[in-house]
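Of the protein chains in this complex, all but one are displayed in their positions.
Labels run A, B, C and D following the written order; every chain starts at residue 1.
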Amino acid sequence: MSLLQVEGMGKSYNSETKVLKDINFEVEAGEFVSIIGPSGAGKSTLLRCINQMVDINEGRVLFDDSDVGLLRKKELRKLRTEIGMIFQHYNLVPRLTVIENVLHGRLGYKTTMQGILGQFTEDEKERAFYLLQKLGIGEHAYKRCDQLSGGQQQRVGIARALIQNPKLVLCDEPIASLDPNASKVIMNHLKSVASELNITCLVNLHQVDVAQEYSDRIIGLNKGEIVFDGPTHRLTNERIDSIYGTETRELITV
Amino acid sequence: MSLLQVEGMGKSYNSETKVLKDINFEVEAGEFVSIIGPSGAGKSTLLRCINQMVDINEGRVLFDDSDVGLLRKKELRKLRTEIGMIFQHYNLVPRLTVIENVLHGRLGYKTTMQGILGQFTEDEKERAFYLLQKLGIGEHAYKRCDQLSGGQQQRVGIARALIQNPKLVLCDEPIASLDPNASKVIMNHLKSVASELNITCLVNLHQVDVAQEYSDRIIGLNKGEIVFDGPTHRLTNERIDSIYGTETRELITV
Amino acid sequence: MEAISMSTYIKRKRDGRIQIKSGNKGERVIRWTIVLFIVFTVMAFMFFDYGQLEIMSAIVETAHNLKIMFLQPALSHFGWGEAVYQVGVTLGLAVLSTVLGAVIALFLALMAATNLSKEWISKTVRILVAFVRAVPTVLWVLIFAIAAGLGSEAAVLGMLFHSVAYLVKAFSEAFEEVDAGIIEALRATGCSWWHIVTHAVLPSTFTYLLSWTFLRFEINFSVAVAMGAAAGAGGIGYELFMASGFYFDLGEVGFITYAILLIAIMLELLSTRLKNRYFAASAVE
Amino acid sequence: AGGSTKPDDVIDIVWYPNESGSDMKSSRDEIANVIEESTGKKVEHHLTTDYAIAIETIVNNNADVAFMGAQGYIEAHKGNEAIKPLVVPTGPSGTLEDAVYHSWLAVNADAQETFKKDGEFSLDTIEGKKMSFVSGFKVPAADILNPFTQQEKYADLTEMDLMKGGSLFSKVLFGNSHQGSAVNLLKGNADVAAFCDTCVENYVEVVEGKENTVGAVYQVQDDAAEPFDQVTGKKFTLMSVTPVLNAPFVANVDVLGQEDLDKLQNVFTSGEVANNEEIFVPEDSGKSGLFFKTGKERFAAVKDSWFDPIRDLSN
Partner (left out) sequence: MNEQIMRKRRWSATIFLIIIIVVTYLSTQITNFNTLHGIAAVPAAMGWIVSNLFITQESLEQLPEILMQLNETIFMSIAATTTAAVVSIFLGLMGSKTTKVNGLLSGLSRLVASASRNIPVVAWALILLLSFGQNSVTGYLALFVGTVGFLTRAFIESIDEASPSSVEALTATGATYFQIVSKAVVPQSLPQMISWILFMIETNIRSATLVGILTGTGIGYIFDLYYKTMDYNTVALITFSIVIAVIIIELMSNSIRKVIL
């Protein structure tokens, strides 16, 4: 059985335009899948529908065989602990330390009171340090997040997602705000996460070449519809054209 | 006689460090001169000393044979109308229209009252439109400046300087905030201004390659001293090293 | 001339002269607002009931009074100890209404912030707060003075009303400025609402909340003076009222004014110091 | 403080603005001593800037005892049956017979002729003048309204119209206290002022005519305390004198409790208090205080019905 199944999913924010139309795909455990497509195609919306950050209008999403659309509040929180999320702008709390931000990933496992008082176990703290170490930013654990570079902040974001012990990580353009060097570091980390910890990764990307370099499989989205879905090597230049519209390729692959 | 003569100029903002030391050079009418040098070398200060935006401490600056250091308030305003200035951050008044910003260049020719009431002649306004047209932004004349892209704003800045009918234009890193495309447009405009209208240009630049491409002559500044002054073709790699310090060249010329 | 034929973009006014203003809505509104200000001001001066006021002699007398006040300040109806005590009372009133106000406002502001609350709750709180804010503080205090009786309780409650209304507005705006992405990120980890508030919203806005609260404390000090004078809430304001309204003792008015000025300026300096020292980072952000 | 209607171990006393000045401090403190000794409870003073607050405070069970005007007592009793008169200071006779003070309408002595018609003071002349009252609450309305409401022009004149000015008076000022009202007159801010004899007797002396009669001229003493120190030597004449029942101490039975009320009534009416020179200050001592001793003044207990004459007046 696949880890994630999306069946006939449709989504619209307002009655006029449908942002997503009849989306169908499955993702196996441990896969590294990239989603590419022009701006406004619906990539971010697609990710947010999976962990129900926005409600879907049609079809359904099955995660680990349970229909996420039917979950009640508590179950939904439980589901979200199993799905990590990584953002373009890292979305860390800037005034808090790195370690505090990482531990936010454990809040989903806590009661309200435990969470408010910030009662984290020693195990959790050790695990947080272990992850920071592994991501190469252990030395910054007590720095405030706004004192870190973008690449370092994104690694904090990854640590926050990983400490959730997720089965799936959703990454919404994780490297769009980073310079080429930092991008490389982040993508390598994501890749090794996927293979070492056997965590499934679903990554929105703007850079076709990066997607091609790192992913097992690529999904191409255009105007809310899947126009390509297949292993990376089958993504030919013509297919890229069809995803982005003919003229634009040069610009994008630069 | 040269248009601009700088003789033994020295400048310090505080008693500890001298920002400029014994600067000597001359600029002929119609020349296009670039000043390059590392950050903090004193490039901006040098330009500001020429039109007395900051006072000089030693030596003197002769513009059109008059010593700018000796000018009284009114004469100084007169001098400044003859020297246009273009800034890295354009320094436009964001809430006003493009055409209003351009006309600010005429304020130096007005009495205080005329200026406050905004009494510009029809000739002046037509000239402003002519310049905007020439710089390719005539259609934006009635837009507010904060609605323009960086490259467009810089062209407004150029128009404001040109409407002064200056003999000399001082440009302080005019392209440092622009993308490569816009930079090219701006530099081309400056170059054509210099040649077509026979206006002298003195341009601070960070990009050595741009300086080499556009200028007749380059002045290299390091720690407040002139370490190179000669025609562009004589600026060898060794000389660039001596301006910026050895290690850094690779980074800079990228 | 070449320029004219080229410039298809030139707009002309009715008299054929070239227009340079954009003539957009904002500009027109600004112009009309200023015109209205002027018209209303002129009307106000025309409508004033000047009574039998003789401006010149009144000005001379004011100057004379100010001279006595500021050059011969003295205490005649109470001593230094009492003066310090009364200032203390006024400060106490300000502290109580500020601290209680901040605590209550914190909860209400969480309800009022559109990014943290349901729309109807937020709207209800906002309308309530707008109403409370519209009633002048002195009316609240006077109403409470009657309803709750004399004593600090009435004054504090009356001042509290306004403090809460003011701080709810300030706090909820601070909350709304919290990066939506941060809230989304925490929501995505499975956090509950209280987790988001305590781990993302409060840490991000804490210094703002503090500096707003301190600002309100400054305001409440002068409100407390006013309530002492106009609503019998006690403290240095009451002494000021007695000195000027009952004894007509200018020297004492002067002394009390100095005392108030001193405290107010100290508070202002303190708040600037606090801001620069501890909240500098927040300002940069 | 109160809030609930159960007796507690603090006795709150409310004072009118007139009695809130520091020159009455010794009297206030002495009264507190007397109360503390007899009941064993602590006393808290509440000074006010406002008549309405003082009245409402005791009405709403937020104070035990108040010293208020007769009119104020009537309002308070109307608002809350539990407000009972405690004692009233007597007149010089030592009985309730002359337990009155006088509400005056006064004008500056220099200007008195403008207020006379055919050689007699006439209220008709105050039309269009600048008037100073004590507060909106203390208007000698009945006295002033009577002569005017008979005229057609002023048939609908109400108490409120008097206070707002513009109708009968060109302007109305409020002194906030009797002292303030008198000073308004003496400083020339008002042409006519209403205030009472007992509240200003610390500061003025009669120089012409008989005390408390129309036409009597008073002069501010040279050593008068504030606020009269700015107007020393100034003179005013009385154009109307109306006797008013003396101001009572009143108590809220619900808050104070009947037991303490009885105790207070006993101690107040005792000879000890009558001879207490901080409370009944000997007139020639030059000191100021709540009450003056010119004869056998003392406190006497009164019943609610004693105030009926005033009730009749305002109806």
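Here is the rule we go by: a contact is a pair of C-beta atoms (placed from the backbone, for glycine too) under 8 Å apart; a residue touches a chain by one contact, two chains touch by 3 or more.
Remember, predicted model here, so these are calculated numbers, not experimental data.
**Q** For the full complex, can you list every visible chain touched by the one that's not shown?
**A** For the complete complex, the undisplayed chain touches A, B, C, D.
**Q** Using the touch definition from the top, which of C:Leu75, C:Val99 or C:Ile121 touches the missing chain?
**A** Per the contact definition at the top, the residue touching the missing chain is C:Val99.
**Q** Out of B:Lys11, B:Lys43, B:Lys134 or B:Arg160, which is the one that touches the chain we can't see?
**A** B:Arg160
**Q** Determine which one of C:Ser122, C:Ser211 or C:Thr257 touches the chain that has been left out.
**A** C:Thr257
**Q** Pick from B:Gly10, B:Gly30 or B:Gly108: which residue touches the chain that isn't shown?
**A** Of all options in B:Gly10, B:Gly30 or B:Gly108, contact with the hidden chain holds for B:Gly108.
**Q** Take the complete complex as the reference. Which residues in chain B touch the chain that isn't displayed?
**A** On the chain B side, contact with the omitted chain comes from 51, 53, 76-81, 83-85, 87, 89, 91-96, 100, 104-110, 112, 115-116, 118, 157, 160, 164.
**Q** Over the whole complex, note the residues of chain D touching the chain we left out.
**A** Touching the chain left out of view, chain D contributes residues 1, 3-4, 44, 50-52, 55-56, 60, 75, 135-137, 159-160, 163-164, 171, 173-174, 189.
**Q** Considering the whole complex rather than only what is displayed, give the residues of chain C touching the chain that is not shown.
**A** Per the touch rule, chain C residues meeting the hidden chain are 25-26, 29-30, 33-34, 37-38, 40-41, 43-45, 47-51, 53, 55, 58-59, 61-62, 64-66, 69, 85, 88-89, 91-93, 95-96, 99, 130-131, 133-139, 142-144, 146-149, 151-154, 156-157, 222, 225-226, 229-230, 234-235, 237, 240-241, 244-245, 248, 250, 253, 256-257, 260-261, 264-265, 268.
As a convention for this text, only the chains that are shown with their structure count from here on.
**Q** Of the chains shown, whose Cα mean is nearest the mean of all protein Cα atoms?
**A** Given all protein C-alpha atoms shown, the central chain works out to be C.
**Q** Which pair, B-C or A-C, has more C-beta contacts?
**A** Higher contact count goes to A-C.
**Q** Please tell me the distance, in whole Å, between the geometric centres of chain A and chain C computed from their C-alpha atoms.
**A** 45
**Q** For chain B and chain D, what's the span in angstrom between their mean Cα positions?
**A** 83
**Q** Check each residue of chain D and list the ones that touch at least two other chains.
**A** If we look for residues of chain D contacting two or more partner chains, we find none.
**Q** How would one label the connectivity among the chains shown: line, ring, star, complete, or other?
**A** star
**Q** Please list each pair of chains that are touching.
**A** The set of touching chain pairs is A-C, B-C, C-D.
**Q** Mind listing the chain C positions that touch chain D in their complex?
**A** 51-52, 76-78, 142, 145-151, 153, 229-232, 234, 238, 241-242, 245-249
**Q** Flag every residue of chain B that touches chain C in the complex, lowest number first.
**A** Interface residues on chain B, with respect to chain C: 97, 99-100, 103, 118, 120, 122, 125-127, 129-130, 133, 138-139, 141-144.
**Q** Going by the contact rule at the top, pick out the chain C residues touching chain A in the complex.
**A** Per the touch definition, chain C meets chain A at residues 179, 181-182, 184-192, 194-195, 198-200, 203-204, 206, 281, 285.
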